[in-house]
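Missing here: one protein chain of the complex. Every other protein chain is in place.
Naming follows writing order (A, B and C), and every chain is counted from residue 1.
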Amino acid sequence: MPRVNLRYYALLREQAGRQTETVDTAAATPAALYAELAARHGFRLPASQLRVAVNAAFCDWQRPIEDGDEIVFIPPVAGG
Amino acid sequence: MPRVNLRYYALLREQAGRQTETVDTAAATPAALYAELAARHGFRLPASQLRVAVNAAFCDWQRPIEDGDEIVFIPPVAGG
Amino acid sequence: MNAFEFSTAPVDAAALAAPLVRPAAGGFAAFEGRVRDLNEGRRVIALDYEAFEALAIEQGARIVEAAIARHGAIAGRCVHRLGPLGVGDVAVWVGVAAPHRAEAFAACREIIDAIKHRLPIWKKEHYADGDSGWVNCEHAAAHAPAAAGFDYSRQRALPEVGDAGQA
Partner (left out) sequence: MNAFEFSTAPVDAAALAAPLVRPAAGGFAAFEGRVRDLNEGRRVIALDYEAFEALAIEQGARIVEAAIARHGAIAGRCVHRLGPLGVGDVAVWVGVAAPHRAEAFAACREIIDAIKHRLPIWKKEHYADGDSGWVNCEHAAAHAPAAAGFDYSRQRALPEVGDAGQA
């Protein structure tokens, strides 16, 4: 199973109760991984309102997950 | 004949060779006065490209001239 | 000088503007976003910014450079604060030098709009009533999965990414 590193920000960080975690996952895509993590941590934000970045670049929710990926789920932004 | 005080700026000041002058004039309006002064000083700017202020307020070219008026002919502006 | 930077120290507008000025720059437009005492009817007393810094810096620089090029401006930059801020503090500063005012205003406005809507930066507001919340997140989470009231315009995909980047 791929092992991936997650980094959480803002509301997701608070709901996960941590800034980072490393997980071994059977999820094939970020979309599947988010569903898995949402169930575990009680994330209430639907994926439709998030974006996902893998290895510090925005990417598609269906991009295949690879071992060692650094994954960030991006809640609605509020800069400025 | 009314006596009026004139103040010149920019190109008109340079062409008149003075900042201020006091004139006794038979001109009934600023329009007539400008024609008189243009002939005297060689102003080349047509009145159609000027505005006129009397007693520090923009006014109509046909406003009757009164004794003691402070008159400024305003060349095309270029602030900023 | 990076076109987009984060800072944990107060913004010094004059120091930020200085390197943007050139003899050909007839116009310089700047914008400061400040912490208001009121947001959506609630009394705000303080807030915290956090960001996915690596991605925001890279995307922020692209936003600035694209706006400068698109509008024919000369130079621009943006600095965004991180960490705790109080009411009246400058949260974000944008400055653009251009040959004339039209290009300076247009590029400056485009940059601040994109910075606010597209960069991975988050803001937690602390209210006078003791409550607090992540702006644009709490409402969306509370209304999931319907999320009827969420403003999707604030969560657009980057042009470089396209809609495919959005779930």
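Here are some notes:
Please note the rule applied: a contact is a pair of C-beta atoms (placed from the backbone, for glycine too) under 8 Å apart; a residue touches a chain by one contact, two chains touch by 3 or more.
Remember, predicted model here, so these are calculated numbers, not experimental data.
For the chain excluded from display, the touched partners among the shown chains of the whole complex are B, C. Of the candidate positions C:Ala3, C:Ala104 or C:Leu119, contact with the hidden chain is made by C:Ala104. In the full complex, chain C contacts the hidden chain through residues 13-14, 17, 21, 23-38, 87-88, 99, 101, 104-105, 108-109, 112.
Residues of chain B in touch with the missing chain: 7, 9-11, 14, 31, 34, 43-53, 56-61, 72, 74-80.
One rule holds in what follows: only the chains that are shown with their structure count from here on.
Summarising the inter-chain layout, the chain whose CA centre lies farthest from the centre of chain C is B.
Between the Cα centres of chain A and chain C there is a gap of 23 Å. Per-chain Cα centroids separate chain A from chain B by 74 Å. Computed centre separation for the pair chain B/chain C is 51 angstrom, with centres defined by C-alpha atoms.
Touching two or more other chains at once is no residue of chain C.
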